[in-house]
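With one protein chain withheld, the remaining protein chains of the complex are depicted in position.
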Amino acid sequence: MGTTQLLFWFLSILAILGAILVVTSKNPVHSVLWLIVVFVAISGHYILLDAQFLAIVNLIVYAGAIMVLFLFVFMLMNLNADTEPQKNRWLKIAGVVTGGALLLVLVAALKKADLKAQMAEMGKGDIGLIHNLGLVLFKDYVVPFEISSVLFLSAMVGVVVIGKKAEEDKTTLGSQKYGG
Amino acid sequence: MTQLVWLVPALPLAGFLINGLFRNQLSKSLTGIIGSGTVLGAFVVSLLIFGEVRQEGFQPVVVTLFDFISVGKLSIPFAFQVDSLSALFLLIITGVGFLIHLYSTAYMHEENAPQFARYFSYLNLFVFSMLLLVLGANFIILFIGWEGVGLCSYLLIGYWFQNTDYDDAARKAFIMNRIGDVAFLIAIFYMVNKFGSVSFDEVFGKASTLSTGAATVITLLLFVGATGKSAQIPLYTWLPDAMAGPTPVSALIHAATMVTAGIYMIARSHVLYDLAPVTQTVVAVIGLATALLAATIALKQNDIKKVLAYSTVSQLGYMFLGLGVGAYTGAVFHVMTHAFFKALLFLGAGSVIHAMGGEQDIRKMGGLRKALPQTTGTFFIGCIAIAGIPPFAGFFSKDEILTAAYAKNPVYYAVGVFTALLTAFYMFRLFAMTFGGKFRGTHEQEHHLHESPAAMTIPLWVLAILSVVGGFVGIPAVIAPNAHWLAKFLGPVVGEGTGAELASGTEWGLIATSVVLALIGSIGAWARFSKKPELGEPTGFGKVLANKWYVDEFYNAMIVRPLDLLAQFLVFFDKNIVDGIVNGVGRLVQYGSRQLRLLQSGQVGGYVLLMVLGILILFLVELFSGGSGTVTKAVVGH
């Protein structure tokens, strides 16, 4: 077993473990931290798959920015304690069973597919480099790229609008709540 | 002139539209002028057409107005046929129709203006439909007119619809006619199937290709239609009830014209009947039975209009006897004379009823000859005419039918001549009870008695004159050779006399017998009833006759009651089982939705769970059914 295989198994186990802990942790902050672990593991997989650019972006955007945003929100709400009310136990079991069944079905279906010969070979190829990606992105995908900027803009506007509205609501609600 | 034949029905139609649409605006006198005037106009046109038709060498003309139905190979034009038969009927309908319109202006004077206009518009519509019936150049146009007169008959019988009994009578007439109409319609369909056409020319032209069986079926079905319209056994019971309508209506529709539609139709399609001897026998037997049955019932009726109604049924039976034995000319001849004297009798009866202030029971009349001299005189002429005493009209036509019947089968003749005796008897019983003896009504009625106005007596006299001289168009050969003008006139259309030639001695004997019997009946009845009217309730066999052989009761028990029971059962079935199923489905849906509603908990988690389950099921179906899944292939494929 070479180093890459070892790394693969390590990162895979880390990702699955992290994912399970995300779901099962009582403390939401722990969930966020475990999710960061999962993202780091996935970034590791990207590097193994020679997708260096994506690995970096994943780390910066997901594990960095987005997860910080999540943590921020938790702190904003002061939800670090285990305050989540417990769901109906039967519903929980039903959720787990359904998820498991989905896994079972997908695995069973994919097992039939003859994919043994298909390899995702590692350590070869340069398509993951910024240079190559950039060439394709600004040649073939320039229109979607520009549209995505519009998407960001609209998302930003939306967030501001929602936040503003919430502030107004908060003032009226708060005055009612604390005024009386 | 024949090209203008469309004017004949168009004029009454215009009258119907004007009177019907503007009934709230028109005054009564104007309504009367429009109603009668349009029919008079139609009569004038008919007269001109008749003048053309009776010329030597006239060939029947078919006037096509427009295409009415055109489906595939079947084409039915809206066409009128002008020949001697339709021209004769045109004259009868518009002539008698005009007289009755004139009479109605006086008879219906007590109605208020809109009702008066409604009456005249119906009457005009009737004349229009009847003209359509006799003018139609194919069975479909004939059928349109046939239905139109049925509708008008219904509307006019139920003219005083506030009275439930009259309403019921109207419905009865309509429904019984309907039974016959269905058979008629089937006959038309069958003809379309056999000939691919319904026009008279083609059907009669190709008739010889028909098998006897098919001809029998068609003619029998047509005859069933005729029994409904012309009140023959078994569908005759509506006609006496139809007397609920105003008396001029009874005279026009239920004596002179509409009820003779069946005779017209059979005479028109005599080519087919000649091919079906079985049907001819059936027609003759039914006609004869109806004649006898109705005559016996008429013996014991006390309602002046009912007596005349049964007399009409009986005379119609005669006409069918004539058709059955092949004396088509005789039957049409009798239609004509019957139109004269029966319209006369009905209008006379109307005059009596008018004078008596609505009273129709002859037991409460008597001695009216002093107060109503003109009515009495004309009514007497009508009675002689219908009794068949020479030289009045009824004698010639009846004699022609009876002679033909004797030639076919002496039994027909015996029954027919016995019926003639009964006819004379009940007519003179009616005459004696109404006009003879002393007045038996209330003092008030006696005070009120008066002769009718001129608008009523003029039609009476005109019809009376026609009843006297109407027979001279058909003098039998044995009396004056070559004097039978009508036979020559109608010959090209209904065929020359088909009856076997009789020895002149035999024929004289037959004439003598019928005349003697008619005289015996008339004088016997007069002697029996003029002094000592029959006032008490009938007993024994008379009671059976007074109750019309209990035919209505029999029909009620055999047909109406079982139908009622069936209807009740179906109502039960519908309410409990059909409705039960429908309501059950509704309730099931309601229950199901109430249970399904619980799924809509509003919990997002629940929705997501269901969504994932749905995805799961889709995966299962997609990946594990139908062998190797397409998704798997898509994953592998490049």
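All chains are identified by letter, namely A and B, in their written order; residue positions are counted from 1 within each chain.
The rule is simple: a contact is a pair of C-beta atoms (placed from the backbone, for glycine too) under 8 Å apart; a residue touches a chain by one contact, two chains touch by 3 or more.
By definition in this document, contacts and distances are computed from a predicted model.
A single chain of the complex does not appear, and UniProt lists its protein name as "NADH-quinone oxidoreductase subunit K", one of "ABC transporter permease", "Cytochrome c domain-containing protein", "NADH-quinone oxidoreductase subunit K" or "Basic membrane lipoprotein". Only one residue in the set B:Phe161, B:Tyr607 or B:Phe624 touches the chain that does not appear here, and it is B:Tyr607. Contact between chain B and the absent chain runs through residues 600-605, 607-609, 612, 638. Annotation for chain A: contacts to the undisplayed chain at residues 4-5, 8, 12, 15-16, 19-20, 22-23, 28, 31-32, 35, 38-39, 42, 45-46, 49-51, 53-54, 57-58, 61-62, 65-66, 69-70, 73-74, 76-77, 79, 84-87, 91-92, 94-96, 98-100, 102-103, 106-107, 110, 115-116, 118-122, 124-125, 127-128, 132-133, 136-137, 141, 144, 148, 151-152, 155-156, 158-159, 162-163, 165-166, 169-170, 173.
Quick note on the criterion: only the chains that are shown with their structure count from here on.
Interface residues of chain B facing chain A in the complex, by the touch rule stated above, are 605-606, 609, 612-613, 615-616, 619-620, 623-624, 628-629, 631-632, 635-636. Across the complex, chain B is touched by residues 87, 91, 94-95, 98-99, 101-102, 105-106, 108-110, 112-115, 118 of chain A.
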